[in-house]
Each structure stands twice: as C-alpha cells, then as structure tokens.
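All protein chains but one are shown at their positions in the complex.
Which chain is which? They are A and B, in the order written, and residues in each are numbered from 1.
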Amino acid sequence: MNLPLAAIWGQDPGSGALIGYLVGAFILGVVMMVAMTKMPTRGRKPSVWIATFASGFFYFLFWIWPSPINRGPSDLPVGFSEKVGFGLQDALPKVANIAIILTAFLLGLGIYSLLHVHLGRLFKKQKDWQFSLILVVSMVLMIIFGYWDWMQRQFNDPDLLLAKMDNWGFVNYSFDLLFDGLLQQMDAAMFSMIAFFILSAAYRAFRIKSIEATVLMASALIMILSIMGAVDMVYSNMIDSMTGGDPGHFLNDAKITAVASWVKNTMQVPALRALEFGVGLGALAMGLRLWLGLEKGGVS
Amino acid sequence: MQYLDTAWIGVAVTLVMVAFVLLNIVRARGKEGGLYIRRIPGLNALDDAIGRATEMGRPVLMIPGIGTLNAISVQALSIFAHVTKSAAQFSTPIKICCADAAVYTVAQEVIRDVYQTQGMGDRYNEDFVQFVSDRQFAFAAGVSGIIHREKVAAAFLLGEFYAESLIFAETCNSVGAIQVAGSTHNTQTPFFIAACDYVLIGDEFYAASAYLKREPVLVGSLVGQDWGKMLIAAMCLLGCFIFSIDMTSAPTTKRVTVGEENGTSLVEFQAVDDSDNMEDGSLRKKRSSDTALHHYFHPVVSPGAFQDRNRPQKEEEGS
Partner (left out) sequence: MSENLSIWEKMQSFDRRWLYLVLIVLVTFGLFVSPDIPAQPDESSVGLYVTLDGLDENDTILIQSDWTNSTRGETLGHLEALLRTVMAKRIKFVMYTFADPQAPQVSRDALRRLNDELPEDKRYKLGIDYLELGYFPNAEGATQSLGNNIRTFWEGRKTRVEGNGGDEMDIFRTPVLENIQKLEDCGMICVVTPSNTIDIAVERLSGKLPICCMCTGVVGPQILPYYNAGQVAGLAIGLKGVYDMEMMMAGGLNLDKADYPNSVRSDKYSENKALPVVSPIEGKSSADYSLGRGKKYYAALNIALALMVLAVIAGNIGMYAAKRRERNA
C-alpha cells in the first residue's frame, strides 16, 4: 500500500517539486514553532500530548502489527492486514527521519544557547572571557574549514584525487590540522586521563575494610590477572605440570582464566541481567506514563 | 513471505507488564494513604546536598547525562525539577549542563516552569541551563572547567553516562562537592560507586521520582514494575525447572540441517537412531538443543514452505 505521504518523500532529489515541498515544510515548521511558543500553557500541554501520543502510536502499531518478513522487492500486499503491515514497514525510515530533522532544528537552539552565554561573557568582559573567545573562534574556524573542505571533495574532485595527501591544498591541510591535529588529539587526551583517575580510584577503593570490600577487591584482582597474559601463562604452566596435561583434571578449574570465566559467567552476567530487567521495566513504565500523558508536573 | 508468528510470547509478556503498571496506577489512585514503597538511601541525600550548597553559597550542578532525549534523560530532568524546587526556595544558584540540544530545550522549559510555579519567576536566569557541547569529551572538558571555576558544592550526575563519568566524579571529588549519581548504564555504576558519595543503582533511578513526589501515578507504576519483576523471576524459575526435568529424559528427536534456500538453512526434526549412540553403544546424553524449550524458542526455519508463489507482484520497472 502506498501511503499518500509517499508522494512527498518519493520525489527525486533536486527536483522542483521536492524543493517546493521543502520550502513549504520549513515555513510550516517555523509557523508551528512560533505558534507553540505563543500558545498559553493551558493550550500547550494538550497539543504536546497529542503530538506525543501520535508519534508513540506509530511505533506501538509497528511493534504489535504482524510484520512481513522475507518480503520481496516487488511483492504486493493482499488484504487489509497486509496493506497496513506493508505501509508501516515502508513508512518507518521516513518517520525515523522526522526525529532526525527535529533534532537538527534543536541543534540550532543549542548553538544559540552557546553563543548567548559566551558572546555575552565576551562583550561584558566578564570573568574568564578569554576562554569564551577561544571557544567562539574555534567554532567559527571549524565551521568554515569543515564546510570548505567538504565542498572541495564533494564537487571539485571527480577523480577522488584528494584521497591522497599528496594532492591536498591549504584548505585540506587546515581542516586536517583542526580536525585530526587538534580536536581528535584533545579528545584522546581527555579519554586517556581516565587511566589516571582509575588508578587513583582503585588505590582508594580497593581496601579490605569489610567482607563486601574484600570480595570486590578479590574479584577485581582475579579479573586483572586474567588479562595479564604473562602471569596467566606462568600460572597455567604450573598447573599443567601438576596435572600432567590431563584436560579432565579438576585442578584445571584453578587456572586464572577458568576462575575469571566462572566469576564473569556465574556472578557478573546474571547480576547484570537482573539489573537490565529492572532498568528495562523502568523505561517501559516511564515511556507508558509519557505516552498516555499520565505524568503530572515536571517534564510533561 | 512469511509472518513471524512464533514471537507472540514476547508481545504477550510485554502487554501483561503494561497491564500491571496500569492496574496498579488505578489501585494507587483508589487507595487512601497510597501504596507502600521502601526508602532509597541515596535520595535522602538530595536535600542534605542542597542544604550544604546553600550554607556555602556555592551552586548546585546537575548533569542529565550525554544521551539524547529519551526516557532516561526525561527521568533525570524529573528528579532535577525536584532539586530545583528545593534550591529555588533557598535561592541557591543552580547550573544544568546539557550535551544534547533536545535535552537542553526540554530542561530549560522544565526549570522555568518550576520557578514560575513556585512564584519565583523573577529569580529564573536563562544561564541556569546551559548547552555545553554535543561532543563527549568536549562536554567533559567544559563541565570539568565549570566544576573547577564555580567550585560547586553539590553535584547530581543522573542519566546516561559513558567514559566521562569518572572524569566528572573525580573532578567533583577534588573540589569537595557532595555527589549523588545514578546511571542506567551498568558499566558506569562501578565508577560512580568508587568515586561518589551516594549512588542510585539500576532501576532505583526510575524509582526516584515516585519516592520524591509520592504521586499515585508514580507509586502505582513503581509497584506495577515490581509485579513485572516478580513475573520475570517466576518465568526464570519455571524455565529452569522445565529444562532440568527435560534434560533427565532420553533424547527422542534431533535437529538436522537438510539443505539451504536463499542463504537460509532448512532444518527439520528427525528421530534419534543408533547412529547417534556413544562409542560404547550407550544412548547419548540429551543436549540442550534437544529440549522442548530450545525447540520452542528456535523454531524450524524453512522459507520455501511459507513462500506464497501466487502473490501479486509489482510490474517490473524499466532499468
């Protein structure tokens, strides 16, 4: 079944009709945004709930309706149930795209917040305004060079010459410096700092203060030793020399990897599963309350 | 084409759990005094932390994780609304740092709403809620800077956290802030336990708003979740029991792959014969794949059997 909306999302890229639809959708989006902002709170809440319910209802229907599997590309539906099933399946990527587009709109608001805070601090010369200046300059540079580099690769490089560094120009080197030379390396530096924090946290936390803390420390040590190949192999060879290499000998269960596997599979995994059940049920109940508009105050 | 008709049990169990939640919401609304829920120690610390921040005249920091707008971040904002309510009463400054534009937008609405309903709309400052960055470690660096510069007195780290969790926790620790943390991502909970003062573990995170607000809808929903957990536990025990009994009997059938169609293995069941015996002639032991439960959850797949050869087809488009 072709949903009527398919006429909108089925337009060819670059066609006049598609551009028309895009402009129309943009104007409609802006009008709706302004209308929602101006709407009194009493009217806003039902509108938000209706939108929430409608969006949730699509996914609910998708989940509960019999879904065609092994569907061939040219199969046609038979009967009402299949028509709806086919329609839901075809509409899914488009509905998912709506969420992406909304997020893109909201990103604009995020950038507004960022600039509002930092430009304000900059112009008023508030405390630490220098950091704000660095932030704004970095942001502008990254946008300019990122877009410029993308334009070159997308439209001025039919033979994919820019895949090789030898063919790079000023723009490509600048973008590489900003992206790979600075951003990526700073990201990596932040991540590697965790190693120091883990070391000091372990030094503080793994103390034999109580039975629970002792169990925690013992299991942590078993895990650490099981990853240390050299220690594991020396100890395993010792066990092997005691068992004479007999794979059925009970002492094999004392190897570090065997003990670590036991701890992981018998202790950790079931505990994690139980926690996941709880978390999943919590998310289900939360989703249900939001979808049906049962929650009062706070977020809704 | 075929329909996935063996998955009905998953849908049925989920619907039963939904029914549990809705039923208990109705029960809680009807029952005077509300349903009983136990105390969560981590949540008692919320008001202590705000009180400490008020005494010290330093801000309260709240971070709803780095996830997108979903049930987890909405739940975090719901708890933050409660924290903000207390902070607003004492005029304690707050700071909410967001890593997602959608979460930022909702957070701003929620916090403004809290100030307005408390009759303190004039004390609300747009900079209370700030979008820092949607890049994970840029966000971590930005928030660490805020923690150091503003010397926060209390930090609430609730939501979806990943590797940055320990950076926040240790940085807060270094400025002497009280920390209340909770993440639905179990891999981060150990880090929080090592570095934070109070931690909400697993679904305590979802139980928090019910405990704080005591509204019938929230309390009923929490009791419904517990019923769901009991159902899961009962199913685990039942499955364990059936499986154990089944494994003690001799095998009668085996799964055999008989061919392939469109890349999918065709499987059928055959009776166990002498060729399956052990080397010493004794009957082989039952494998877990011979049990009824395994058969139930691993249905025989034979696409050809379900293929509708007479299905109408679209006309070929010119290529």
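Simple rule for what comes next: a residue touches a chain if its C-beta (ideal position, glycine included) is under 8 Å from a C-beta of that chain, and two chains touch if they have at least 3 such contacts.
None of these values were measured; they are calculated from a predicted model.
Colleague: Of A:Leu114, A:Val171, A:Met190 or A:Met286, which sits in contact with the chain we cannot see?
Modeller: Of these options, the touching residue for the absent chain is A:Met190.
Colleague: With the missing chain put back, one of A:Ile19, A:Ile50 or A:Ala96 would touch it. Which one?
Modeller: In the full complex, the listed residue that touches the missing chain is A:Ala96.
Colleague: In the complete assembly, which of A:Leu109, A:Leu122, A:Ile144 or A:Leu225 touches the absent chain?
Modeller: Touching the chain that is not displayed is residue A:Leu225.
Colleague: Which subunit B residues touch the hidden chain?
Modeller: Against the left-out chain, subunit B lists 68, 70, 135-137, 162-163, 185-188, 262-264.
Colleague: What subunit A residues would touch the chain not displayed?
Modeller: With respect to the unshown chain, the touching residues of subunit A are 13, 67, 70-73, 89-90, 92-93, 95-97, 99-100, 103, 157-160, 163, 179-180, 183-185, 187-188, 190-192, 195-196, 198-200, 202-204, 206-209, 217, 220-221, 224-225, 227-230, 232-233, 236, 247, 257, 261, 264-265, 268-269, 272-273, 276.
As a working rule, only the chains that are shown with their structure count from here on.
Colleague: Please report how many Å separate the Cα centroid of subunit A from that of subunit B, as a whole number.
Modeller: 15
Colleague: Show me the residue ranges of subunit B that touch subunit A in the complex, using the header's touch definition.
Modeller: Of all residues in subunit B, those touching subunit A are 1-5, 11, 14, 17-18, 21-22, 25, 68, 71-72, 74-75, 77-78, 81-82, 98, 100-102, 104-106, 110, 117, 126-127, 129-138, 140-141, 145, 149, 163-164, 166-167, 170, 184, 186, 191, 193-195, 201-203, 205-207, 209, 213, 215, 217-218, 221-222, 224-225, 228-229, 232, 303, 306-307, 311-314, 316.
Colleague: Please name which positions on subunit A make contact with subunit B in the complex.
Modeller: Interface residues on the subunit A side: 63-64, 66-76, 78, 102-103, 106-111, 113-114, 116-117, 127-128, 131, 183, 186-187, 190-191, 193-194, 197-198, 200-202, 204-205, 272, 275-279, 281-290, 294-299.
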